[in-house]
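Heads up, the thing below is written out as structure tokens.
With one protein chain held back, the other chains of the complex are shown just where they sit.
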Amino acid sequence: MEPDKKVQSPEKATALSVEDRAFLQEVVERDRVEHHGRVSYMDILFEVEHRYGNFLPGEVLREVARLVGTSVAQLNGFVTFYTMLSTKPRGRHVIRVCTSGPCHVTGAPAVMAELERLLGVGEGETTPDGAFTLEGSSCLGICGVSPALMIDDDAYGNLTPKDLPGILAAVRAGGAQ
Amino acid sequence: MEMRTLHVKINGRDYQVPDGSTILEAASAYANIEIPTLCYLEGISEEGACGVCVVDVKGTRNLPRACLTKVSEGMEIWTNTARVREARKINVELLLANHPTDCFTCERTENCDLRDLASELGVREVEFPRTRTEWLPIDNTSLSLVRDPNKCILCRRCVNVCAKVQSVYAIDIAGRGSNSTVSTFLNEGLGNVECVNCGQCLLVCPTGALTERSEIPDVWKVLGDPDKIVVVETAPAVRVAIGEEFGMPDGTQATGKMAAALRSLGFNKVFDTDFSADLTIMEEGFELIGRIKNGGTLPLITSCSPGWIKFAETFFPGVLDYVSSCKSPQQMFGTVTKTYWAEKMGFDPRKIVVVSVMPCTAKKFEKERPEMKTAFHYWQEKMSLKDEEAFNDVDFVLTTREAARMIREAGIDFANLPDEDFDKPLGESSGAGVIFGATGGVMEAALRTAYEVLTRKSLPRLDFEDVRGLEGMKSATIDIDGTPLRVAIANGLGNARILIEEVQKGESPYQFIEIMTCPGGCLGGGGQPLSNNPDIKKRRAEAIYREDAGKPIRKSHENPEIQEIYKDFLGEPNSEKAHHLLHTTYHDRSGE
Amino acid sequence: MKSLEELKRIKEETLKAMDLRQAKDRGKIVVAMGTCGIAAGAKDTLMAVIDELDKAGVHDVQVVQSGCMGLCDREPTIEVSMKDQPSVIYGDVDDANARRIVREHVQGGQVVAELVIKRGNL
Partner (left out) sequence: MIRNQLLICAGGACITSGEKSVKDVLVEELAKNGIQDEVQIIETGCMGACDLGPIVVVYPEGTFYQKVTPQNAGPIVSEHLVKGRVVSGLLYRQPTSETRAQTREEISFYTLQVKRVLRNCGVIDPLSIEEYIARDGYFGLGKALEIGPDAIIQTIQESGLRGRGGAGFPTGIKWKAARDASGSPKYVVCNGDEGDPGAFMDRSVLEGDPHSVIEAMVIAGFAIGAATGYVYVRAEYPLAIERLEVALTRAREYGFLGRNILGSGFDFDIEIRIGAGAFVCGEETALLRSIEGKRGMPSAKPPFPAQAGLWGKPTLINNVETYANVPPILINGAEWFRSVGTAKSPGTKVFALAGKVQNTGLVEVPMGTTLRELVFDIGGGIPGGKAFKGAQTGGPSGGIITADYLDMPIDFDSVKELGTIMGSGGLIILDEDNCMVDVAKFYLAFTVDESCGKCTPCREGTKQMYQIMERITDGKGTPNDIGKLKTLGRVIQQTSLCGLGQSAPNPVLSTIRFFPDEYRAHIEDRKCPAHACLHLLTYSVVSEKCVGCTACARQCPVQAITGQVKKAHVIDQATCIKCGSCYEVCRFDAILKE
């Protein structure tokens, strides 16, 4: 039986540009020199993810693995272990709704449902215009103002469904809270 | 340093046990207790993942793992308490809960570690339901290996052998918790990543999660086709292992029975890869002499192991010019059969089907390499063949296991078959051809020929002891009638990498290096029968060297059929024609 | 390079600056700016305090940020310490309350009782 043809992963088509390679080289070297010759993986991946719109394309991961001197399989294992890193394209802003205990009992399900309604996407999905990705999250450590969520690095607490349109509009307009 | 011993109690009896040994080692070596294990693989995979080897230790609330826990002075170990039995059984049941129940059709129905363990521990019913809702897709992208993640119990043996022994790191665990899987980069499949097809992962897999890409149906088909001339070649390391599949003692030389069995399967001609091993020695020996004499690039590195070739192309493209341009014996055989033999017998090459039986899974990838259609190009003008009619030099590759499966399927009572010989002319071989199957064998075979060609004197002693042995790396200085030849031998790509890094830096002290992808050489290949005997490689190596010692001719250049092919067809070694038919090229894969 | 003696000197100086009695300032407002505070709107509270002080032309009251004071439930929380008066910690200090505290407590010297969650510093 014929083996499946080589699957041409989408990212492969977009070979890395010269700027991409230079950028990755600079990031890896910076994080290597500063830290006693050892490489701080997470700093590299967060910075790279930030540049490529909240996700790590295959071709970029391949180059990072080469620069860092690890195998692509090991880096793939690393990236797929941590929920905040993503190998699938995500929106410009990542909404993480805390679905943990304290938030759950004070209204997180209602906040999530309302966001799904407002954005028209389910949990784990990205809005068609690429603005938001909606995700559930483990405890964000702001239980005193539960139910809470974070959009990128900004936290919003004491939420009720009716606060959400305002927050989304503010973030869409580029203003953090 | 005198070994300090500790006093421990195992199941109520006292023992003195070397400091530093684990409970598992102590119980097995001193108390005749074989504590069951599943994910443990000594020296390679010691992660304590499966939780089967747990024991009771006085004073601990939990059940420590015997494979990981080192003994301490006065430790009291109980290997069979009620909570130990319960824990082992439940941990196996938890694995069985999500395991497919298709034992009847599974490749590993006769030798599955999970199945043996379940029956050993008396698991009679699995009371846990499936928790994995969807079935994962089969990875079918590799020419050599097939991965079924649904049968994977995440013991991590394959990941560890690929990393620690082969240093290829083609696979690792991806995802987390109950949706963890063994995966390639972005799950692109073994066929699309750095995997060199060596199959060492398959050898250590306790279940049917990893199997070879089977070509049995294709071979049955051609065997049944009357107008095809189906030729089989058998690799040196197959004859000393195939007996294990039929209950014969480890290390049996089953050469004659193998030839008889294959003939009764219906192969028109039963030839021997040892013949083309001798041919390889001629080509490679003279290549070495050429490089030494005319200051060519040294060290010369052997090229018969396809896993090593893909490894070099992927990780060390810079050293490709050091690698011998000779094809492997399997590929030389295919070319010779469809050119020299076809002409000699007046057969239409398109009707000849070459099937090879190999101890190796990477050979299935090698035969599909684009460069391996030399016979077709040889005949293209002569027979004005169209490009679409192109055919490979070698059509199908069966692992030792697959050949045994076909012999069983045909109902042949292998163990009691009377011995038969290989057919002429491509069945004739020397002792040097046979020892290709062991690490150091190619080196010794080449030295036997090179010595006599270089010095024009007969070899004082045939056996080069210091290149033999199963150690991962060996080096030696061979005296070629006064001129020293520094050689090195590595088996297992982790060891090879050390030698190759020296070559890459231009600091390699050697002139000739033999590299075998698999630990022990081809006798330890990914296509060999699965065995739990820790000394299996030693038994197979002894058998190979016994076969060599018993051969009337023991130097490749004295093989009459070899002398004849040069006389009638090739001219001299490394001739223009020989170069065109028996040599190949490599290409840089690091970017893929 | 700091040594132990310098450490002591820095301590004395900073204490003086922090201690309202010596400090030139008439008072200090500390706004709890932990993530929980910010999530509860502490940034608006900070802006309101600063804005209200400017409107009232007050320039001798320090406005400083700090971490969470503990009672996240009542955040945003602020601490108002006026010269020679015990400091007071207020809870639920949204924009309006912040302005009211500046008007009544900082300017009017009248503690806004219903917003107090603790008298005396932490």
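Which chain is which? They are A, B and C, in the order written, and residues in each are numbered from 1.
Operating definition for what follows: a residue touches a chain if its C-beta (ideal position, glycine included) is under 8 Å from a C-beta of that chain, and two chains touch if they have at least 3 such contacts.
From a predicted model like this one, the values you see are computed outputs, not experimental measurements.
Taking every chain of the complex into account, the absent chain touches A, B, C.
Checked against the full complex, the one of B:95, B:165, B:312 or B:582 touching the unshown chain is B:95. Touching the omitted chain from chain A are residues 34-36, 38-43, 45-46, 68, 70, 74, 77-78, 81-85, 96, 100-102, 104-105, 137-144, 146, 150, 153.
Against the chain not displayed here, chain C makes contact via residues 1-4, 7, 10-11, 13-15, 17-18, 30, 32, 34-36, 38, 64-74, 77, 79, 89, 91-92, 94, 96-97, 100, 113-119, 121-122. What chain B contributes to its contact with the hidden chain is residues 47-52, 54, 61-63, 65, 68-70, 83, 86-87, 90-91, 94-95, 97-98, 127-129, 131, 153-154, 156, 173, 175-180.
Assume only the chains that are shown with their structure count from here on.
Two chains share more touching C-beta pairs than any other pair, namely A-B. Separating the CA-averaged centres of chain A and chain C is a span of 37 Å.
If you average the Cα atoms of chain B and of chain C, the two centres end up 74 Å apart. In chain B, there is no position where the chain touches two or more neighbouring chains simultaneously. Against chain A, the residues of chain C that register as touching in their complex are 35-36, 38-40, 43, 68, 71-73, 75. Contact residues on chain A toward chain B in their complex (touch as defined above): 1, 3-4, 6-7, 9, 58, 61-62, 70-77, 80-81, 87. Residues 140-143, 163, 168-176, 183-186, 188-189, 191-194, 213 of chain B are the ones touching chain A in the complex.
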